[in-house]
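The next block holds one structure in the form of structure tokens; read it before the comments.
Taken from a larger complex, these chains appear in their original positions, while the remainder are omitted.
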Amino acid sequence: MSSETEALAAKVEGLLARVDELESRAALRDLVSDYCIGFDRHDWDRFIAIWHEDAVWAIGEPFGDFVGHEGIREAVFEVLYPAWRETNHLTTNLRIAFSDADHAVASCDVDCMGASPDGVVQMVGATYKDTFERRQGVWKIARRDVQMHYFNPIPGAEMTSPQGN
Amino acid sequence: MSSETEALAAKVEGLLARVDELESRAALRDLVSDYCIGFDRHDWDRFIAIWHEDAVWAIGEPFGDFVGHEGIREAVFEVLYPAWRETNHLTTNLRIAFSDADHAVASCDVDCMGASPDGVVQMVGATYKDTFERRQGVWKIARRDVQMHYFNPIPGAEMTSPQGN
């Protein structure tokens, strides 16, 4: 190989690693979005696909901690959905730090507007602390810790759709 | 061409496609942001630039569906602006799926805090389902469907700026 070609090859290898990280950022952002979309719209396939088989979902008070796909299924169907008539999670401030090409920690902030089964409108503010791992080429959540900042009703508010859905 | 150069050329072609998709992601995110900024700050040039000429904006109840730039102009100036004294749209959870390099569908979630002309503060939660197309090298919205989850007043709240603007 000529020295020009060698220099070019080195640049391309550098680009491959940088583009891989940019694509990883997009993949991690999608996981964070799919948590909200999957949970709020009751799309179980989308929701469970974001978690590794042995993932830990440490919600803490008032709901508890859950381990593995079976634990997560229990959290969703036996604990959370019975506690909410509807939820609307919005996540932002996603801040990712890679330790290597396949491991990252991140935090994001969430605003959730929801209604309890008796129709009380609740506002929830929390931070999710995530550990992401890429295994067999696929990024998923290995652990999510939930730190709640507030969880309170909006006095007198109702939550209804003008579209009847 | 040498075999080394050929292998390098193949890697570069792969990178070009991957970088193009990453840039498309940024462009689509900008469209979603410009919808909010353009509408909320009454920046019509920014707002109309996100829509293809034949775009469909299916808001549904309580506002209706609108087609093409003329329909969108009618929606904004004859239907929506008269219904709102001010709006503040925040979109998040943007989730894009490409079907090819020039076509994508996506959803995002919006929280809108606004005030009606008589000063009632409204909170709106909705999902936008978008069809994006790149035509002549420019990404725009071909269709946006609005699914409203709630649209309700915050009892007793006011909406005023300490800066008088």
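So that you can tell them apart, the chains are marked A and B in the order they are listed, and the count of residues begins at 1 in each.
The rule we apply is simple: a residue touches a chain if its C-beta (ideal position, glycine included) is under 8 Å from a C-beta of that chain, and two chains touch if they have at least 3 such contacts.
Treat the numbers as computed from the prediction; the structure is a model and nothing was measured.
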Task: Overall copies of the shared sequence [whole complex; 2 in view] - done: 3
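In this section, only the chains that are shown with their structure count from here on.
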Open item on the list: Rounded to a multiple of 5, how large is the rotation, in degrees, that superposes the C-alpha trace of chain A on chain B?
Closed with: 120
Task: For chain A paired with chain B, centre-to-centre distance based on mean C-alpha positions, whole Å - done: 22
- [ ] Would you tell me which residues of chain B are touching chain A in their complex?
- [x] 2, 4-5, 8, 11-12, 15, 18-19, 22, 25, 60-62, 90, 92-95, 107, 109, 111, 123, 125, 127, 147-156
Task: Contact set on chain A toward chain B in their complex - done: 1, 5, 8-9, 12, 15-16, 19, 22-23, 26, 30, 32-34, 36-37, 40-41, 86, 88-92, 111, 113, 121, 154-165
